[in-house]
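A single protein chain has been omitted; all remaining protein chains appear in their positions.
What follows is chain A.
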């Protein structure tokens, strides 16, 4: 199964707020992180939640976000990171700045 984003790719979580069930935490939306790797391929939870089969399976990425990226307003976010499992349709490439 193919995956759109390679290890080390910079990605942004789409800042979307659709109705219904999803597994994308609010605190990651609109935030940029780095793809660690594809951890699994799984049925789409947004479909499963309504009794559908959720196929084809989607790539699930481990995406690493620095605390300073997640919480830019915090005076001292400190060294650290949060790694979140995210489904591919929620990720978009970060445009390289020239």
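Note that a contact is a pair of C-beta atoms (placed from the backbone, for glycine too) under 8 Å apart; a residue touches a chain by one contact, two chains touch by 3 or more; residues count from 1.
The rule we apply is simple: contacts and distances are computed from a predicted model.
S.K.: Pick, from "Iron-sulfur cluster assembly scaffold protein IscU", "Sugar-binding protein", "Nitrile hydratase subunit alpha" or "Branched-chain amino acid ABC transporter permease", the protein name that UniProt gives for the chain of this complex that is not shown.
M.R.: Going by UniProt, the chain not displayed is called "Nitrile hydratase subunit alpha".
S.K.: Touch as defined at the start, partner being the missing chain; which of A:11, A:35, A:60 or A:91 qualifies?
M.R.: Only one listed residue reaches the unshown chain, and that is A:60.
S.K.: List the chain A residues touching the unshown chain?
M.R.: Touch with the absent chain occurs at residues 23-25, 27, 39-40, 42, 45, 60, 64, 67, 70-71, 74, 78-87.
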